[in-house]
Structure formats: structure tokens, C-alpha cells
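Sharing a structure here in C-alpha cells format.
For this depiction, one protein chain was excluded, whereas all remaining protein chains were kept in their positions.
Just so it is clear, A and B label the chains in written order, and each chain counts residues from 1 on its own.
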Amino acid sequence: MVFREKAQILDADDMRRAVIRIAHEILERNHGIDRVALVGIQRRGVTLAREVQDAIEEIESRKVPLGILDITFYRDDLSTLGPAPRVGQTDLPFDLNDTVVVLVDDVLFTGRTARAALNELMDFGRARAIQLAVLVDRGHRELPIRADYVGKNVPTSKKEVIKVMVEDFDGIRRVALGEIEEGA
Amino acid sequence: MSSLLIFAGLRILDPHRGLDGEGYLVCEEGRILACELGPLPQEYCDHERARYVEAKGAALAPAFRDLRVHFREPGYEDRETIESGCAAAAAGGYSDVWVMPNSRPCADSAAAIRFVLDRARESGLCRVHPVGAITKGLEGREMVEFGDLVDAGAVGFSDDLRWVQDGGLMRHCMEYAAMLGTVVISHPEDPTLSREGVMHEGAWSTRLGLAAIPAAAEVSACARDIELARLTGVHLHVPHVSCRETVELIRSAKAQGLGVTADITPHHLDFVDADCRDYDTCFKAKPPLRSTFDQEALVEGLVDGTLDAIACDHAPHTPTDKERTFPHAPFGVIGLETSFAAAHDRLVCRGPLSPLQLVELMSTRPAAIMEQEGGRLEAGATADLVLLDLEESWVPQSSTLRSRGRNCPWLGRSLQGRVIATYVGGRCTFDLRREPQPLF
Partner (left out) sequence: MFQQKHLLDLESLSAEEITEILDTADSFRQVLERPIPKVPVLRAKTIANLFFEPSTRTRISFELAEKRLSADVVNFSASGSSVQKGETLRDTADNILAMKVDMIVMRHPDSGAARYLAQRVSASVINAGDGMHAHPTQALLDLLTLRQRLGDLQGRKVTIVGDIAHSRVARSNIWGLTKLGAEVTVCGPAPMIPADIETLGCQVEFDFGSAIGDADAVNVLRIQLERQKHQIFPGNREYARAFRLDREMLRRTPEHCIIMHPGPMNRDVEISTEVADGPRQVILDQVTNGVAVRMAVLYLVSGGVRETLGENLE
């Protein structure tokens, strides 16, 4: 399978600006960062959550707690997806109870990842509220889920793919739209 | 005036006279009238009373004789009957088979011997020679009435897979058999050594976690039997030799001039313990399939004449019996319909023997062991013939087996060499070309 790129959606600067805007919106909505925590969804959501954490620190001169969530065990498509996916780490180094958790992910599509993340978080405790931040919302929801913070809305067709590239995994920062081609 | 049956322009294999070349054979009234190398003499060409058998490129040999088959009747007719067994033998190129006594009831009485002979006569496809039990009920405790059994038609004595553990008793049984001039066939296996073993003891039994039978179970039992043969002067026949050391024992016994003969099965020649790796019960045999080290010695033993014959040890079981897990499935392999192909493929195509030597091992020598005429293509001999295609490769299929057993390890494997037709006393008992062909 090969990714054939059709258009660039965001470059590195666009991504930086989107992350800073999301940081501001989080602060506004929650009147500061008391009892707010970020939770990145493995794997690119974790990188983005770290960037949001840095952006908030720039503004507030204080770090918000950051957690990592691996939703593998909570997926609803285990038997239809592929070989059992490799399991990442889940690490929530703060008390969930009475905390506003902002889930961070790269792309919001069908909403099933967010659903899995919600279920998993609930098994760890009772958050005061759970909010969702994504870099790209590409539509085509299959569940009644919406994002609280969106970097960019990108209309797509179902067969198109949004590829978010981050320094940690891809060695570059940008977002592209394309299609997956079989073979080659 | 009776008619003639004439085979011409095919390869004649007569181990008795050492003939191997293009030639002809003429039979009349169930006997061979002439068989020589060279073109068919003028007097037989376009003979008005002759039927000519077309078999371009085929080989003609004396029909095979098997020293060891299990026809299960009476008592286990769902595994095999004398009728189905004889049909299988005919399809395998056999004119004569020796049947083991382990039916239910076993062949430990004159009545049981006569039953087998009667049933075989009804079938008419193969001559059946019953082997009587050595001890009543094969239990190793009480002698059978040897004289009665011989009078009824028993050609030898064996307790089949039960080795007579009581050495003193065995001695006296052998003395009786020697007196009557009959052979004793003793499966060498000390049960106190083989215990619950289900395969050869070695790296593979360790790997598969299966209870194992050490080579010593066979070798030590055979050593005792040879000493008792020395003591009693009986003709001892050692069936299905499987171990290197047993071959050594027999070689040495023969060198000392003892009356010891031995046979070996095609499955021990073609397969080894490693073939049990998938727990396929088709490879569960007694004696167990041994190591490649043993197998090499078996082939050497055949080449140098230590081992006298190939016998298939045809042991049918129902598919249900063989569907048990490996430890609980019964021992046994069927071979009558695949023996020639398997042995030819293994020993001629991939081995050191000539077709003539193979025919000797499957026909001439078994006949000699049982002190019978046969196994020869000479004028005056009974016309027991097998027509062979030595070039054809074919794949044995379960659907075409005449045996009721399906426990054949060669099913689905390509083998070179095939029986085309069998004649017993000049009468055709099997013809592949008139067989219904399988649907696939």
C-alpha cells in the first residue's frame, strides 16, 4: 500500500499556529489551567499533546500534567482490522477524579478512536469533564462525537486519507491529503 | 483343445533363471508353456487358439507373494474381510498371501484354519495360506494342537504381534514345529521393554513427548529367538525387521548356518521416525518406524541378502480407529495395493536394486521361505504372473483402494511403478485397464 499525495493541508508554520490557537482556546474555555490535564492518544496524539503542553507553558509559565493513552485494548474493530496491533503504553500520572481531561489526537474521522479513549478513561476514574482536541477534523462521523478544539476542518471523501507527519515519527512536520493505492 | 495366452514383446523378469530382457511368455491351461528372451517364435504368431495380451513397454514377472497379511476375518470384518483382502492382494499383483492368526476367535484350531481356507476359496482371487497360532488365544501360555492345524492346512505358526515371553514354552513349541517341518514366525518384541511405547525411542519421541519403544525391545527378543532356533533346529522366520542391530544378528545367524530367514516392509524402507512429526497415525506401526540410521542398515541387509523378502504386513484398521489420537490409535499400515509401487520407487528408482532383484524379494524368495514352488517363469511352472509398468508415476487414492482399511501412508504421494494386471494360474484376477477410473 502506498500513499499518493494530492495536496498539502498544513505546513510546519500552520501546524505551530494551530497548536498555539488550541492552547489559547483551552485556557479560555477552562478559565486557566487549574485541574486541567492533557492526554495524548498513542502515537501522534502524544506528540501533539506535548506541543500543546509546551504552548500552554509559554503562555502561563506553568506545565499542565500530561498523560498517554493507548486505546488498543478498547478498539471495537480488533477482529476486522489486521494482526493484533502492537500494544503501546498507557500512563496517566495524575488523579483523574475532578480533573478536566483534554484528549488530544491528530485526526478526527469516524469518532471510534475517541469513543475507545472515552471508555478507557472512564475505567481509570471519574473525570470532571472530558474535552477533545484534534489537529484535523475530516468529517464522516459514525458516532455522535464532536471536537471541542479543531486545528483545521478539511472536507474529504471517504476514500481519501489525511496524513499527519510529526517530527518524532516522520522527521518532518506537515499535514497532507492523499489516497492509498493498493500494491506497489 | 485349450486356448493359449501369449505375452510378447515385453520385458521378462525371471529371477529364478536370472532373465531380464525383451521376450515372450506362452501359457496353456494355467501353466507356462514357454518363456524365453527374444522374439515370439513363428509357431505362436497368429496362432488360431491364442489370445494375445497387449502390453507395450510393460514388464512381466512372476506374481508376488506376501508372507504377512492380516485379513481380520472372523471377528473384525469392518476392518477387512478375506474377500476384500484378496481383492486388494490381486490389485497389488499377488498370487499368494500368508494370513496371520489374530482374528477373533484366533486361528488356534483346525476349524479356524479351515474357515479361512473356505472363505478364500469363495473369493477365488488369491491363494490364501493360513498361519496358525503358536499358543491358544495368542496368550503365550498353552500350546496349540500343532498336528491338527498342519493337517487342516496351516503353513506355519505365529502369535502375530505377541512375542511368546516364556522361553521354555517357546522352546517346546519350536521343537514341535521343527518336528512337523513348519516355520515359526516370531515377531521380536519384549513387551516389558516396549511397554506403552507408540513410536521409536530417539530424538523424535523425546521431541514429540510420545512413549517410546527402544530398539533393544526388538534386538533382545530376536537374540533369544535365534538361540532357541539354534537349540531346536526350527526354521525361524523374523518378520518386519526394523533395527540395525537385528540385521546384524540375522547376518551372523546365517553365517553360522542357522535356519533363520527375515523380511522387511516397504513402510520401514520408505519412512522413518521423523515422519511421525505431525502425529499422523498412518505412521504408527509395529515395529515402529525407526531412524534413518536403522533404515540404511535395512537397505544394506536387502542388498547383501541378509534380509530375504519384502512383506507388506498389511494391517487394516477402520478410519474411526485410526482417528484416535496418536497414543490411542492402533498400530498398523496397509500395503498390499501399494507395496510394489512403494518398493520400486524407493529401492529401484531411488535405491540400489534392479527390477529383477526386487521381483526376487517379492516373489521368488518368499516362495522359497514357505517351501513352495512359484516365483519363476519357467516352462512347466504355474502361470502366476504380474504385468508391471515400471515407468508410470501415479498417486494412490483412498477412493480406489479395495481394502477396507484406509491407513495407507502412501495415499496422495506420487510413486513410480504400477501393477497393470495379475494372473493366478493363468486366470486374470486384476486388470487395471478394466478398472472403473476414479472420478477425479
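Keep in mind that, in the parts below, a contact is a pair of C-beta atoms (placed from the backbone, for glycine too) under 8 Å apart; a residue touches a chain by one contact, two chains touch by 3 or more.
Source: prediction; values computed, not measured.
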| item | value |
| --- | --- |
| Residue of B:A203, B:L231 or B:V395 in touch with the missing chain, whole complex considered | B:A203 |
| Residue in contact with the excluded chain [from B:G137, B:P327, B:G351 or B:G425] | B:P327 |
| Of A:Q8, A:N119 or A:S157, the one touching the omitted chain in the full complex | A:N119 |
| Residues of chain A in contact with the chain not shown | 1, 3, 43-44, 70, 73-74, 78-90, 106-107, 109-110, 112-113, 119-120, 123-125, 161-164, 180 |
| Where the missing chain touches chain B, by residue | 195-196, 201-203, 205-212, 214, 278-279, 320, 323-328 |
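Here is the rule we use: only the chains that are shown with their structure count from here on.
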| item | value |
| --- | --- |
| Cα-centroid distance, chain A relative to chain B, in whole angstrom | 76 |
